[in-house]
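Here it is, the structure in full.
Shown here: the complex without one of its protein chains, the others still in place.
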Amino acid sequence: MTTTTANSVPLDVAAIRADFPILTRTVRDGKPLVYLDSGATSQKPAQVLEAERRFLETSNAAVHRGAHQLAEEATDAYESARVRIAEFVGASPHELVFTKNATEGINLVAYAMSNAATAGPEAERFKLGPGDEIVITEMEHHANLVPWQQLCQRTGATLKWFSVTADGRLDLSNVDELITERTKVLAFTHQSNVLGTINPVEFLVKKARKVGALVVLDACQSVPHFPVDLHALDVDFAAFAGHKMVGPYGIGVLYGRRELLEAMPPFLTGGSMIELVRMEQTTFAAPPQRFEAGTPMTSQAVGLGAAADYLSAIGMDRVAAHEHLLTEAALAGLGEIPGVRIIGPTDMADRGGLVSFVIDGVHPHDSGQVLDSLGVAVRVGHHCAWPLHRACSVPATVRASFYVYNTLSEVDALVNGVREAQKFFGVA
Amino acid sequence: MTTTTANSVPLDVAAIRADFPILTRTVRDGKPLVYLDSGATSQKPAQVLEAERRFLETSNAAVHRGAHQLAEEATDAYESARVRIAEFVGASPHELVFTKNATEGINLVAYAMSNAATAGPEAERFKLGPGDEIVITEMEHHANLVPWQQLCQRTGATLKWFSVTADGRLDLSNVDELITERTKVLAFTHQSNVLGTINPVEFLVKKARKVGALVVLDACQSVPHFPVDLHALDVDFAAFAGHKMVGPYGIGVLYGRRELLEAMPPFLTGGSMIELVRMEQTTFAAPPQRFEAGTPMTSQAVGLGAAADYLSAIGMDRVAAHEHLLTEAALAGLGEIPGVRIIGPTDMADRGGLVSFVIDGVHPHDSGQVLDSLGVAVRVGHHCAWPLHRACSVPATVRASFYVYNTLSEVDALVNGVREAQKFFGVA
Amino acid sequence: MNLESMYQEIILDHYKNPHGRGLREPYDAESFQVNPTCGDEVTLRVKVDDGKVADVSYEGQGCSISQASTSVLTDLVVGHTVEEAFTTMDAFVELMQGKGQIEPDEDVLEDGIAFAGVAKYPARVKCALLGWMAFKDAVARTTNGVETA
Partner (left out) sequence: MNLESMYQEIILDHYKNPHGRGLREPYDAESFQVNPTCGDEVTLRVKVDDGKVADVSYEGQGCSISQASTSVLTDLVVGHTVEEAFTTMDAFVELMQGKGQIEPDEDVLEDGIAFAGVAKYPARVKCALLGWMAFKDAVARTTNGVETA
């Protein structure tokens, strides 16, 4: 988790910032950019941009197809990226499927499950129908909510969910009513993208195992921010996105336990995922190829490999410790301002590097605008977690999210900006 | 189509080649690279690489979400790319959905159609069931074949297909038996990625309109290679990929007629495609957002916009004329070699810029290896069109595919390489 | 950025003291509109008598921009014919989509001209138009007879 290891050396943030060309720019009439929106998408270091460019300028070709030298080099670059990314998250390479984003990864699992209805007997274990239940939580990002609603709509299964407590934690008081023999899937986020809450994976996996439910982990906000070992977590599936971990857009990763991927019917179909094609019928390749239809995001995989290398070189423990520091400062700074309410845990236990809040009397959109005018880029709105906002009785929040390149003085800029917003709207 | 307009100035290929850094490299112990595999994936000019890089280094942020300046700039870059790409193919911006590749685009339509079963009454027109028929052709890429097989499997509809004649054209003799009142979808490729054949879109659209079938055009091998005006073609859907048109990996485009996209149920679900989300139920945004779940391939859209600009600046008429020249030369050169058999039309009528062939007595894989040893990169195998190869009674072919940066002397290198292969394997 | 260019005094005034706020009876049609990116929402009712907008009442939650523009809306349309109201609406929509390049006509838009600065911020344009979309939709519902109360 996010505890600082005693002997971890703090990050050399100045050196890190030098890797990110965008951080030198100014916004809104010359204000230095204070980018506090990495929870939405991170910035990319020159190392990642270079890796992708170098690939495209020297080895670009269709992978897994041609027999010429470029095709060999490209295939090698693509597959070696898979190996490095697998290592980064404690998985085996053939357990990683490249998707376009995390959303596709979760949809992949949900569609494979409804496809099981008309696939062979191998797929039996993925079948869902009336009486079966899918359990999620009220703090899910829409990406880990709507696909399950839709799966229920397609199959007749029922959606259930954990509530959220007043202090922004999962309400586990009714866990044994929710996770029962009827539960076929338990899907939840590792870290909330709004509250910052880190959920108790081990506990929930144990509950799911007892009833034989599949566990799908939304790892979008964990893999980029602290060390994640998927084998150790013992989840069945996990999804995360490249663009939130200093990697390229257009690439995400779905992890699936080997034996599950092997039994699971395909989702997208087309080239490169087949074994034998006839007009009448098609058989499919082994995973991960079975789930990678069409020309893959080749250069993006190379870029994501470089991103994993970049984060590994820093050390994920140190990334987490750095964010811990910034978040602690933000909670303290914002906590001191009358009329500012933190949405999510106000202490640092099981909590990651982002802070959402509201300013009494100033709509989040307006708060964000004032911050923007000062060069501070935050996100405002429901952050694709609308039900969570309803549960917290706020229409929207302001979210500041931190990453390796942020500094304590940027936290100060945030806190000062909030005071400015109060002044501007006359509520301070 | 691919006819040379009288007043079209030939391409300045030397200047174009200078835009593509990879073309200066050598392969296999110092041989200049002769890249004849653009049908699989094209190389990328510096202009496209630069556009993407500039975006990432200056305006990178999550689109359609944040209210800060970077987010505004990013959204603007993303949406302006959509406008330019729409112009490039004769469509309106809100009719273009960004997908990860062309394969996803076709799957999107196929899944939306099976999702119609449990969507509202608006989606009625997309519903399929037993008795309904989907008509494709034997020359389809797996991407325009397997998704329809799977849709039939999910819905109980029946798949039918046009055969291919001995000279590599669609066999239209039984068109009125195939396209009937039962036909709900007619899906076919604009240009075959193996034969080079350009199919009679106008004729087929007319037949489909008569019976009320939806027309899905696989435009993967047409949009990059000759002028395509989707509104003029009057198809209902069309799919193509960025990486085959000097654009980035990880982005494709699905075109859909406005009123169809508006009535069509969603496919991938999650963030950015919703209208209102509750735990119990979700409503969806208008197209194209409805079909773009999750964080989009933002920088890739910017890159694809630059690719459309690049091709427009050359002029698609001239691109087609140039490929026409090269293909004519290749057909002539290869046609002179005893023991070489062209798979596909041997004349230039309704035919695009690629040539597939076999060498008697030398397996395509071995032919490709000899060519590779000479620096000539071609593709060997079934090119994701296995049923077509079966129909042509060849297990595999060698394919040389041309683009703006290829030269007549590269065609010579191909022809000489084929003679070398015959010599090496003792069949000349 | 100059915050004041977006948040003109007029806007802040309407925000703090909205005109015509609250849902009232009788009404002919109601529309619920939401901005899916930020969650802002408005419920708006119209009463149309003899082709004239007799009343507009609304409630909702949202930022200063969306609240103020709905308040300005009531000033601009109530008492006018539906046709006049739609002409005003078109002018307002054009202003908002003009990326800050359009000079607003005070005779037509009155307090609405204060939103000229907002047009430079694409992310906020939707806020400014939320109430207007609800108005347009509600009026359409009255004439369609979809909803009459």
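Which chain is which? They are A, B and C, in the order written, and residues in each are numbered from 1.
As a convention for this text, a residue touches a chain if its C-beta (ideal position, glycine included) is under 8 Å from a C-beta of that chain, and two chains touch if they have at least 3 such contacts.
Quick caveat: nothing in here was measured; it's all calculated off a predicted structure.
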In the full complex, the chain left out is in contact with A, B
Just name the one of B:Val370, B:Ala391 or B:Ala413 that touches the chain not displayed here. B:Val370
Chain not shown: contacting residue from A:Gly66, A:Gly105, A:Gly294 or A:Pro395: A:Gly66
Positions on chain A where the hidden chain makes contact: 64-67, 69, 71-72, 75-76, 274-276, 285
Touching the hidden chain in the full complex, which residues of chain B are there? Just list them. 28-29, 31, 363-366, 369-370, 372-373, 380-382, 386, 389, 395-396, 424-425
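Simple rule for what comes next: only the chains that are shown with their structure count from here on.
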Higher C-beta contact count, A-C or B-C? A-C
Centroid distance [mean C-alpha coordinates] between chain B and chain A, Å: 31
What's the distance between the Cα centroids of chain A and chain C, rounded to whole Å? 37
Taking each chain's centre as the mean of its CA atoms, how far is chain B from chain C in angstrom? 45
By the touch definition above, chain A meets two or more other chains at residues 28, 365, 369, 372, 380-381, 386
Overlap residues in chain C, where contacts from two or more other chains coincide: 1, 37, 121, 124
